[in-house]
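Removed from the display is one protein chain of the complex; every other protein chain stays in position.
And now, chain A:
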Amino acid sequence: MYLLILTILIPFFFSALIPLIHNRVGSIHLGWLVLLVPLVLFSIFTAQIPAISNSDILMQTVHWIPSLGINFTVYLDGLSLIMALLITGMGALVVLYSIYYLSPSDSFPHFYAYLLLFMGAMLGIVLSDNLLVLYVFWELTSISSFLLIAFWYHRKNSRYGAQKSLLITVFGGFGMLAGFLMLHSMTGTFSIREIIATIAQYTDHALFYPAMFLILLGAFTKSAQFPFHIWLPDAMEAPTPVSAYLHSATMVKAGIYLVARFTPIFAGNAAWFWTVTLVGLVTLFWGAYCAVRQTDLKALLAYSTISQLGLIMSLFGLGSAALHFGDGEQGALYGLAIFAALFHMVNHSTFKGALFMVVGIVDHQVGTRDIRRLGGLMAALPITFTFAVIGSFSMAGLPFLNGFLSKEMFFTASVNAAGLPVFGAPTWGLVIPIIAWVASVFTFVYCMIFVFRTFFGTPHLKKADRKPVEPTLGMLVSPAILCVFIIGLFFAPNLLGDYLLRPALNGILPGISGATPHISAWHGFNTELFMTLGIVVIGTVLFLTLRSWIKIIRLQPAGWTFTAVYNSFLKNLKKASNWITTHYMTGHLPSYFAYIFMFFILIAGGTLIYTGALSIDLTSDSPISVYEGLLAAVMAIAAISILFAKSHLAAILLNGVLGFSIAIFFVLFRAPDLALTQLVIETVTTVLFLLCFLFLPEWTAEDSSKRTKLRNALIAIGAGVTITLIGLTVNSGKLFDSISGYFENSYELTGGDNIVNAILGDFRAFDTMLESLVLFIAGLGVYTLIRLKLGKGSGKDEHQ
């Protein structure tokens, strides 16, 4: 019934279970138990392939907050299925790999709990139909990515990388949330399917383009598109299985998924076409260009991932033209780009996953990832070498590997785009294939660097480095499986195309048929083949002459990077907030009260007068009884006496008089619940006061100037007057219809006679639940502040 929803919840459930069971697994590696989760989920999703390839769509809904249109609707179509298979399939391989990669000193429970948290969140993104639910999962992936990058949190660079990725992706996420809310205010629904169905009426809406750009901002930051790509290289501080999983195969593809998912909503106009295409192309080029000059293998792969993500992104941009033409020959022609994008997305996960695992093996077995020190590993690591060749040659777009097929389709799409008759493409269209070609030359060069600098030539290892040998068999299984896919997809691409890519394409380009080609490796001597041949020739020449021109690239001054801009922004932000904080946080309690009450008088009192709501009508009030008058007098006397108290004890007792008098007021006004609560609260507070009594400094009289005293008196009187006026106004006028009638039916609606409790536990249960959460957090806060002495035990972390 709720099978699909369970697939999202199962990883979360196991993630929560890990802290409870990790001590009880005995000698079994925790990873083997965790491995079951992605394996089971993968088989569940595999079982859906036949239905989805028949263009069926699975949908399940659980009501969450139906009154706000927020439902947990899970929606499985071709696109979601591809992503879900990638997430669970790569997840299984990465967990298997990590069993051999992690060292026994690492904390397995943390690692696997975070990894499962991520897996669940990522499945949530690709399966959610509701925008707000999608957003929650979106941010959860940012958080789990943060936790995983900072897995080795004692390293300064890990913490830096984790913070950077979180700040950039959450910044984009906020933009995306604003975009979602705009979509909601346009269309009145949070459901993606319903928005797709009705968006045609709103394309002229003033919010259409702002919503589009804000949602793209979220996609671009998540998928590390230029200029937000800077977080991805620093995210490489994470353990290599995490890099292979989050930062190449799945999480960074969330932005691409979002673009694909929103193509039927926003695409078909020039703004979307050029934004997505150009950002993708610039990222493609810049990533490839930067990758060439890297000396760390993982950094090289990080920039290459950026570049490949740019390639996929640009394909989605190019393909969006299809929706401008609609069904027909031209629609099919440009729709091909989307097909290529989906195909390359799958291919990229296979070869980049394999390459990351190769780097992990090299790092694990040799102890370094520095290209300048590596070399000649072919003899020592023959199997790893084979994987490296298969992975990087596929990335370079060489034949007999899956990368060749999708690279050729990318060239086809870029050449087609040059002939696009709309969107100003006749003037500028030629730019597209040129950038694509130049970037692919650089791609070829860094792929060659990866293989030849690592596995050929002579090593420059230090004595501290280990003597390289092949790792245990278990570590080789995952990259081997990926390599089988790399080769297998070259020879049988249409299996993937027919069963998965075609239904996905139908979802992205609704109503456009015929955009799914029969993938074939040989198209005859056409432009695309000559482009590939040119890349191989020029790329080889550039690689052989690398030493003479790489110095020119490295001339770029260190300060001229986007990372430098980010760093200086963060530094200045800290400086500015520090300056502001030190100026108003004086550590003097009376000034804080002065701020709070002045703000209150200005905002609440100001609103009262500005809106003209102030109206006092005492005619319908019941008369004040003698008891009430006496009680009010007692309270007034107690309150004024506090000002003249000479000791803590006197002040506490007088404050108690105030509290208990309020309780009596509640009794007089027949509110026994409130009276009870007030009494117990007052008792507990008094105990707290008595406990703190010992720690309080001697009572000293305030020796402030007359002017300060006068100012404080004015603020105090002002706050009192404001409260009184608000109270009287609220009681006099009725701006809204009363909702008390709703509560009066509490017995029929909730089965309870006590209206107060019906409100707390039923009508407004959401408030109560969150309040109890706040209480819990506050309790932990008090405990931590008092018990945790900072400075002890944090010495092993690198500071500065």
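The rule we apply is simple: contacts are C-beta pairs under 8 Å (C-beta built on N, C-alpha and C of every residue); 3 or more make two chains touch, one makes a residue touch a chain; residues count from 1.
FYI, contacts and distances are computed from a predicted model.
One chain of the complex is hidden; its UniProt record names it "Na(+)/H(+) antiporter subunit B", one of "Protein translocase subunit SecD", "ATP-binding cassette domain-containing protein", "Na(+)/H(+) antiporter subunit B" or "Twin-arginine translocation signal domain-containing protein". When the whole complex is considered, the residue among A:188, A:419, A:629 or A:672 that touches the unshown chain is A:672. Across the entire complex, the residue among A:36, A:484, A:668 or A:780 in touch with the chain not shown is A:780. The chain not shown here is touched by just one of A:194, A:470 or A:762, and that residue is A:762. Of the options A:17, A:62 or A:640, the residue whose C-beta touches the omitted chain is A:62. Contact residues of chain A toward the unshown chain are 2, 62-67, 72, 672-673, 676-677, 680-681, 683-684, 687-688, 691-692, 695, 750-754, 756-757, 760-762, 765-766, 768-769, 772-773, 775-776, 778-780, 782-783, 786-787.
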